[in-house]
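Before we start, here is the structure in question, set down as structure tokens.
Note that this complex is displayed minus one protein chain, with the remaining chains in position.
Should a chain be cited, it is by its letter among A and B, assigned in written order, with residues numbered from 1 in that chain.
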Amino acid sequence: MNSLSEVPLAYYLLLSGVLFACGVLGFLIKRNIIAIFMSIELMLNGVNLSFVAFAAHWHALSGQIFVFFVMVVAAAEAAVGLAIIIAVYRTRETLNVDQINLLKL
Amino acid sequence: MSITTYIIISIIKSAALISILLTAVAYSVWLERKVSARIQNRWGPTRVGPFGLLQPLADGVKFIFKEDLTQPYVYKTLYIAAPIIAVVFAISSISVIPFGNSLTIPAFSLGPLGTVGPITTPLQITDLNIGLLLILGITSMGVYGVALAGWSSNSKYSLLGGLRASAQMISYEISLGLSLVGVLILAGSFSLRDIVDSQRHMHWYIFLQPVAFFTYLISAYAETNRTPFDLPEAESELVAGYHTEYSAMKFAMFFMAEYANMVTVACLATLLFFGGWLGPVFGPPIVQMLLPVVWFCLKVFFFMFLYVWVRWTLPRFRYDQLMAFGWKVLLPIAIANLVVTALVVAWRA
Partner (left out) sequence: MLHLPLFLIFGAICVAGAINLLVQRHPINSALSLIVVMASLAVEYLLLGAEFLAAVQVIVYAGAIMVLFVFVIMLLNAGEEEHTQGSRVALLLGVPGIAIGGVLVAWTVLRHSNTEAVALGALPGPPKDVARLLFHDFLLPFEVTSVLILIAIMGAVVLASKPGAIVRDRRPEPAQEEKRELAAVGKER
């Protein structure tokens, strides 16, 4: 097996870490609530990659199953979260999180 | 087979398939115009070539020479990217569709370069384990072309068309996928080649899964935005829906994407429910090799004809009817069919 056909596990973990860090950064600096929500999805994706890499590393498929559950939770989260965003927009008419800081109208 | 031969053959197959697909797209437009004209007691295109057969060529030339307008109020990057996205995803789904068994090229000589040994290659660009899933994935990505076109045009008709298209395509994708699962349970594979192989001896899945076939057909019509589900481009309400602001080649790209999607859907219906290239095979070896392809093309042609036939038979749905039909009728039927199929398979095992 030549060296081109294998990728060190550390590379996958690094990529996953970089994606997660980008997600955290987006969560901090973004002010649009939809963009913040997308940063959360980015973090979930970064974690998923490390799950799959570890599954391949330890030859255990259960790591992949975990990713399925993460996807299901992400789908549920997206549905409810976007519904909340629509409801918020309907009452506040803004998507800027700095202006959505009151519990009453 | 050496890697060089493999790459050369793959490139030849891809080029041939894409050009065949584009020709098929052009001529399905001709077919549509001709058949719809006959249904309305007209003649359709007759002027260019015999029976108007060169009409697609004339149309192509017209599209190229028309002025390509880019309105000042559009969101430019996405406005240009949207038709490209649509057409790329529409064409790339052809890559896993098998057209026939396999093709054997006898050994021939290239003169001083040596001889090329006999080559047997499947009539398919690539056979993936997850072929069907790949097509579903590509179809689901195709929504972006329509949605972005509607949004980036910055016009109310386009936006309404784009919104309608994305909601409609998400809703009907679910019943589309669920109707295919019944076939997958029976075939036990995601590879389209295996699915066709499991239909030998006239075990076509249309006989075993008739309900799945009709749910598939209906949701596929909605996925490709064809009448009676052409709400995203309903010309009587939305001018032209998501492509209102497009002209010339960009408009032609949407047109090509729509017809390429129709061809893909017809191919899938043929492969999953009508036994693909299976059919009576006879005659000398060369005929035996080509007959499966002929059967496949005939079946696909039937589905293309059905598209036009349905278009000029059924009126358009209203939008709330469309959504209610998708979620309250089609989805429960698809789930019920899936449960019954699973129960029967489990009981017999």
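The criterion applied here is as follows: contacts are C-beta pairs under 8 Å (C-beta built on N, C-alpha and C of every residue); 3 or more make two chains touch, one makes a residue touch a chain.
Not measured: the values here are computed from a predicted model.
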In terms of residues, what is the contact footprint of the unshown chain on chain A? 1-15, 17-19, 21-26, 28-32, 34-35, 37-39, 41-42, 45, 48-49, 52-53, 55-57, 59, 61-62, 64-65, 67-69, 71-80, 82-87, 89-90, 95-96, 98
Positions on chain B where the hidden chain makes contact: 78, 128-130, 133-134, 136-141, 143-144, 147-148, 150-151, 159, 162-163, 166-167, 169-170, 173, 177, 190
